[in-house]
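Only a single protein chain was left out; the remaining protein chains are all shown in position.
Here the chain labels run A, B and C in written order, and each chain numbers its own residues starting at 1.
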Amino acid sequence: MHDHPHDHAHGHDHGHDHDNEMDEMTARARALETILVEKGLVDPAAVDAIIETYEHQVGPRNGASVVARAWTDPDFADWLRRDATAAISSMGFTGRQGEHMVAVFNTPDQHNMVVCTLCSCYPWPVLGLPPTWYKAPAYRSRAVREPRAVLAEFGVTLPEGTRIHVWDSTAEVRYLVIPERPAGSDGMDAEALAALVTRDSMIGCGQPARPGVAA
Amino acid sequence: MHDHPHDHAHGHDHGHDHDNEMDEMTARARALETILVEKGLVDPAAVDAIIETYEHQVGPRNGASVVARAWTDPDFADWLRRDATAAISSMGFTGRQGEHMVAVFNTPDQHNMVVCTLCSCYPWPVLGLPPTWYKAPAYRSRAVREPRAVLAEFGVTLPEGTRIHVWDSTAEVRYLVIPERPAGSDGMDAEALAALVTRDSMIGCGQPARPGVAA
Amino acid sequence: MNGPQDLGGRHGFGAVVPEPETDRFHAAWEKRVLGLTLACGPLAHWNIDSSRHARESLPPAIYYNASYYEIWLRALTNLLERAGEIGADELAAGHALRPGLRPDRCLTAADAPGVLARGGPADRPGPAPAFAVGDRVRTRNHQPAGHTRLPGYARGRVGVVTAVHGAHVFPDHHAHSPEEDPKPLYTVQFDAGELYGADADPTLTVSIEAWEPYLDRSPA
Partner (left out) sequence: MNGPQDLGGRHGFGAVVPEPETDRFHAAWEKRVLGLTLACGPLAHWNIDSSRHARESLPPAIYYNASYYEIWLRALTNLLERAGEIGADELAAGHALRPGLRPDRCLTAADAPGVLARGGPADRPGPAPAFAVGDRVRTRNHQPAGHTRLPGYARGRVGVVTAVHGAHVFPDHHAHSPEEDPKPLYTVQFDAGELYGADADPTLTVSIEAWEPYLDRSPA
């Protein structure tokens, strides 16, 4: 019944606790890289540069600065609504998996959530690489059907009457949720506001932190 | 990447070649039986009696005798068409997974195939326990969509114009395919004819053997 | 439920591997699992519909990696745990740590053949059928989170009633309740093009059994 791989498929998804599998995956990845480098098809320094980009440069703080600006600059917010690709590009956030951006604004009446049921489409230039759960079957299967139950697992409860719009990223269009500006944040500047904006709130699976509470 | 269980899921389904897993399954089954017997919930002799029934008594030779009689006894064939449960019961084949029988007759124009896409429903009193492939995802997924491709994997090719009717056993109704009597079998008695009737031909995944060719 | 069991028309599962008619089992443990599963039925903690639901409720990652007897063993274990007949501590110990709840119902070897030969018919007195042979029906977009026997590939499709079987125990209800809730049962036949669209095999017809709550009348 080999419970190791099967029953622990979930832990496996997270990859924290399976040293044996980790070793096997390490070996597989290393073997493939070795072959490709020996063939001159891959430059390991290019691999390093790609990793550096997504580990340290491109991440959800980009999106947070977009959101904070939308909260503080009505003209920018309008631009985001009209042409998010251009508005976001104007802040320097461009490229792979962000070529066609749409910003969706939460309101007291409507909450927005983003998913890719078919794979792992995600707006890299503003949010970086997707978290594990975003790519895993539980989120992909349930977000489009029972988003309130999913939100509960993130500790988020919406008022009963709030409508939920779930955007399934089936093409190359990528969505950024603009959460509502939290109460009590009057007078905060864009930089302070950006610190309130969590990654999950820009996917629609969380809310921004409240002022005075660590994000 | 733990290829042992994953890449070999298919061989695993067949259970021939995985001694380690086999041992683990043996241990699991034995532990459960031990607990149930110690609790007085299961009598191991009853388990033996059930196994004896389906290993040595109830099997596809029952169905073959039904088919052979249908080929040789027009009144019985009519009865099978009108009320297969009663006709089959009259030959002593009754019980679990055969409570509501329907016989479907192949003709030159229509070939019948049986599947249970949702689990493993199968007419036990006439065919015994289902073969491994009948319960496996490949057959269950493809029989209702590309039966000709499935038949090809059994070595069966139907004329292009033949209609195929696939019966998906989604309730407690169970289907027995009555294949066409093979050419060259004139004058053979029911017992000789029954030897031509293969299990697969009664599921619709094979044809009866031709006289003179071992079934 | 839209679970791992709902396989009709799905892609990616590879080739069918025929096997000889004389193969009955592939390991001794398979025989014990068959016997245990059938021997536990008379304990009457579950019915055929709830046991099917236990099998399809296994996680897809497990379901698709397991042989069918492994699926049976896992589901049987889960059913016995849910019934309170066994505990995780006992499974870990490999021995009983408490008495059983219903040893009075234990199936004897003498009774086993009779139980198997009797079976358990599913037809019941019940409501008169709303549809007749030849009626055009459309299956509903019926996809409950619980058990159902309407396969996904046949959902929302137009077919023709080809047989009326009387009222049968309704699995969608019975899997979650001791109530049998009998409903009229039909055989409904579909052209493959209706099921799969443009690239369907034009010579293929598929039929399912469908209970009346799965069906609406369809205009001709």
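What we mean here is this: a contact is a pair of C-beta atoms (placed from the backbone, for glycine too) under 8 Å apart; a residue touches a chain by one contact, two chains touch by 3 or more.
Being a predicted model, the structure only gives us computed values, none of them experimental.
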{"item": "Listed residues C:37, C:51 or C:65, member touching the removed chain", "value": "C:65"}
{"item": "From A:128, A:182 or A:204, residue that would touch the chain that is not displayed", "value": "A:128"}
{"item": "Omitted-chain contact residue, chosen from C:20, C:197 or C:219", "value": "C:197"}
{"item": "Interface residues of chain C (partner: the chain not displayed)", "value": "1-4, 9-14, 56-61, 64-65, 140-145, 152, 156, 194-199"}
{"item": "Chain A residues touching the omitted chain (full complex)", "value": "5-6, 9-10, 12-16, 22, 25-26, 28-36, 38-43, 45-51, 53-55, 58-60, 94-100, 102, 115, 117-120, 125, 128-129, 131-133, 135-142, 144-148, 150, 153-154, 160-173, 198-200, 205"}
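What we mean here is this: only the chains that are shown with their structure count from here on.
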{"item": "Chain of greatest Cα-centre distance to chain C", "value": "A"}
{"item": "Computed distance of Cα centres, chain C from chain A, in Å", "value": "39"}
{"item": "Gap in Å, rounded to a whole number, between the CA centres of chain C and chain B", "value": "17"}
{"item": "Between chain B and chain A, distance of the C-alpha-averaged centres to the nearest whole Å", "value": "50"}
{"item": "Touching two or more other chains - residues of chain B", "value": "5-6, 25, 28"}
{"item": "Residues of chain C engaged with two or more neighbouring chains", "value": "65-66, 70, 73"}
